[in-house]
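Have a look at the structure below before the remarks.
Just one protein chain is left out here, and the rest sit where they should.
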Amino acid sequence: MGLDYAAVKEEIRQRMTTETIISLMSILVFPGAMFLFALAFFYEWVDRKFFARLQNRYGPLHTGPHGILQPLADFLKLLSKEDITLHASDRLLFILAPIFYLALPLTTLFVIPILDPTSSIAFEGDLIFVLFTFTLVIITVFLAGWSSVSRFSTIGSVRAALQMLGYEIPMGLVVIGPAIAARSLSIRRVVEWQSLNFWMILLQPLGFIILTVCLLAELQFVPFDIPEAETEIVAGWRTEFSGRKLALLRLGKDLELVLASALIASLYLGGSQHFWLIPPIVIFLVKTTFAVMLLSLLRAVFARFRIDQVLSGMWKYLLPLATLQIILIQLGLGG
Amino acid sequence: MSHGSIIKIPFGPQHPALKEPENFLFEVDGETVVDVKPRLGYNHRGMEKAFELKTYIQNIYLAERICGICSHAHTTCYTQAIERLLGVEPPPRARYIRVIIAELERIHSHALWIGLAAHEIGFDTLFMYVWRDRETVLDMFEMISGNRIHYAMNTIGGARRDIHADMAPKIVKGLDFLEKRLEYYLDIVQTEQTILKRTADVGILRPKDAVDLCAVGPTLRASGIENDVRSDDPYVAYDEIPFNVVTHDGCDVLSRILVRCEETLESVKIIRYALDSMPNGTIRVRVPMKVPQGEVVSRVEAPRGELIHYAKSNGTTKPERYKVRSPTLANIPALCKMLQGGYVADIPIVLAGIDPCFSCMDRMAFVDTKKNRKWVWTMQQLRRKYAKE
Partner (left out) sequence: MAFLKEALKQLFRRPATLKYPYEKLTVPKDFRGRPIWDIKKCIGCGLCPEVCPSRAIEMIGKGLEAEIKHYVDRCMFCGQCAEICPKNAIRMSEEYELSGFDRSKMIYEYKRDH
């Protein structure tokens, strides 16, 4: 039996009220998926330009004014290249991994307030959801490297999993800080609390520093870019991806950058708030751009650590400091 | 350490850590390197055979192109060898010009290497800064010799071009700038925590091993052994110019970085002294086209270590046999020793630590260890054996 097309059309026409269209648009276009993709490309450009200026060179220059279209050009070029799936690889995981790597940060960005202090989707506990996404992303990285069976990929993915053991716990501990201050596990409430009081960074500067370091490790930026260390293991877990899959991986990495800087901006710098007559989204973009530039700066002034040094450093220094921050909050200093 | 879990990782011939192709087979247990087997010869171009087919004048340019960064060292060694066969001494001014160019080349090579070492440990910013400052040296070369690399300043019997009086102020200005920047980099390397963590106690080469395995150049001097051809066996004008041989006792990659940084500062001093006390006079003497029969060994201190050329002439305008032994080949056994017991993550920086120049290095020799025979194939034998394939 086929579908009853007339009945389906009638159903759609009844449900497709203006409200539904607006929410569909807000999820798909603004401030939804398309806007987030554009933001991802924009922040990749900011990162590359700032990193280049720190190194006394230009960065992208000729594609579009000041090279702003360069990330889009790179993405389109990669889409048109040959996409090789290895014989020996685990086909299902190999094909799914880039898709998950793209979809996870994209979904998580919906819980962060962008347009105004109320976000598209908010629920009590979405802070934990964000942490959960970060863990899932690293597991996807591990599976991506493991399923492309080459030597370099396996080393890279094992290193990524090892690195996760280092920073997950301090990050989880420190992120609770703003939640305690705002008496809620929802990012929206944290942002609202900051617009009523003051920026969280003034109360918990130690937490800010620890979160930035852990996010550097999450994003696999220098000094923690061990899983994809170019000079040691070619491209680590990304070695065997090419063409469309590599395009998705790069876009996923940019979205992760947006997520990380949006998290820093929302939890510690006040996020999307009202300021005189300026729309909150502009404030949000300014703060997130600042966070991106901070991550770029840290990327430029350090050399790469070795994996054993990362783990020992994280467990010897970051974890005690994170615990200290929580203890300080409990004692009343900072929330 | 269980033997069942040893993985073999091939490094090269194409690898982002290697600037030139070479193959190393690493046997790795987890993250520790257990054994290294190098396989050389990917950059073999048949230079030694080509030397026999060209005249002595044309061979200057062939010798220059054995390597891009140590090109002046190769031509100095070559012209020195042929001048000894001819019984000719280059005039004093030519010898000073050779010293100045050689030391400028040393600064250039070490600066390039510092940038590369920074890139190997992931420190791209330092890499960009050092290579930007290295452009000053290249501009000086362009002004003196007409080209940035392959300066072709040497000819048999002296120098081809003169360093005029109006060039000296510009060179001194460039040297002042370089000295300031190099002192800053020396300071950074010793204070930046991430560099120290990656290079201290990495790639250890004990002094006894360094001497036993015949290491040369900064690799040897970083293990505390004072050995430098410029002071042991002075050539060109080094017997008239005072300088220090830089050594460090650390035996690790950090010491090698420090030795090279300080050698560049020494080179700046040598160039200043040479410019001030350059004698006047001609820059070349006329030499005949045919070289009398004889054989000679000549050695110079290239930026990477001791470079040896051997020449055999038979009275014609072309050499009969020419042999080049470049410093990287001498450092390879020491390299294998350094890598054993280290981490996989340290491989690139230790490899970069000996400043490998595989283009200089690859010459073919056949060794049959069972019959204890060593021989070299001539062109006819190779053609006969492989022409049918």
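For clarity, chains are labelled A and B in written order, and residue numbers in each chain start from 1.
Just so we're on the same page, a contact is a pair of C-beta atoms (placed from the backbone, for glycine too) under 8 Å apart; a residue touches a chain by one contact, two chains touch by 3 or more.
The shown structure was predicted, so the numbers you read here are calculated from the model rather than taken from an experiment.
Within the full complex, the residue among A:L115, A:L131, A:V301 or A:L319 touching the omitted chain is A:V301. Here the missing chain is touched by one residue of B:E142, B:D212 or B:D249, and it is B:E142. Among the residues A:N56, A:S80 or A:S312, only A:N56 touches the chain that is left out of the figure.
If you put the hidden chain back, the residue from B:L40, B:V172 or B:I188 that touches it is B:I188. Within the entire complex, the positions of chain A that touch the omitted partner chain are 52-58, 61, 297, 300-302. Counting over the whole complex, chain B has residues 54-55, 57-62, 65, 125-126, 129, 132, 135, 142-143, 145-147, 150, 152, 160-161, 184, 187-188, 191-193 touching the chain that is not drawn.
The rule is short, and it goes like this: only the chains that are shown with their structure count from here on.
One inter-chain figure worth recording: chain A and chain B are separated by 46 Å, centre to centre, where each centre is the mean of the chain's CA atoms.
Contact residues of chain B toward chain A in the complex are 7, 9, 15-17, 31, 118-126, 128-129, 132, 192, 194-195, 197-198, 343-348. On the chain A side of its complex with chain B, the touching residues are 54-57, 151, 155, 222-223, 225-226, 229-232, 234, 300-309.
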